[in-house]
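One structure is given below, represented as structure tokens, and several questions about it will come after.
And now, subunit A:
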Amino acid sequence: MSWFSHYNYWIVIFLMMIGLYIVICRDNLARKVIGLNVFQTSVFVLFISIGAVRGATAPILAAGFTEYANPLPHVLILTAIVVGVATTSLALALIVRINEAYETIDEDQIQAMDSDGKPWNI
Partner candidate 1 sequence: MIVVDLISWFLIIFGSSFCVIAAIGVLRLPDYFSRIHAVGILDSVGAGALILGLMLQAGLTLVTIKLLMILVIIAITGPTATYALARAALDSGLKAELDEEDGSSSS
Partner candidate 2 sequence: MLAATAVALLCVRGLFVASMLTGIYSLLSTALFVLLDAVDVAFTEAAVGAGITTVLFLAMLSKIPSRSERSQAFNFQPLPFLVVLLTGGILVYATQDMPEFGDPKAPANLHVAPKYIIESEKETGLPNMVTAVLASYRGYDTLGEVTVIFTAGVGVLLLLGRKRRRVLGESVEE
């Protein structure tokens, strides 16, 4: 077990840190959705890399192969990607509605408007 044998986790963690930083730091709501997508992809990579087996091939039966990668994470991530795009579209729809109501998609400005006591006109 060498020190370098966990590099897949390090890549995942690096991507996850970037996604988290975008979500925390950027005020723009659309930016936050992009950050969430990056975060999501890091989780996908984590699952797939757990399921990968050295020297194996893709989990479709074929003559001459006996080692296959673990199909279970693939199934989970397959559904997760499509659900991810559905939820992303929902988030984008919310952004469009927020923009119509507040005329901005900047988080600070939205909070400033709310604290002004201005009534919601949704």
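Here, contacts are C-beta pairs under 8 Å (C-beta built on N, C-alpha and C of every residue); 3 or more make two chains touch, one makes a residue touch a chain; residues count from 1.
Picked so that all candidates are chains of the complex that A comes from, given by their letters.
The structure displayed is predicted, hence computed values, not measured ones.
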Whereas the rest of 1 or 2 do not touch subunit A in this complex, the one that does is 2
As the complex stands, subunit A meets candidate 2 at residues 1, 5-11, 13-22, 24-25, 27-28, 30-31, 34, 37-38, 41, 44-45, 48-62, 67-79, 81-90, 92-97, 99-101, 103-106, 121-122
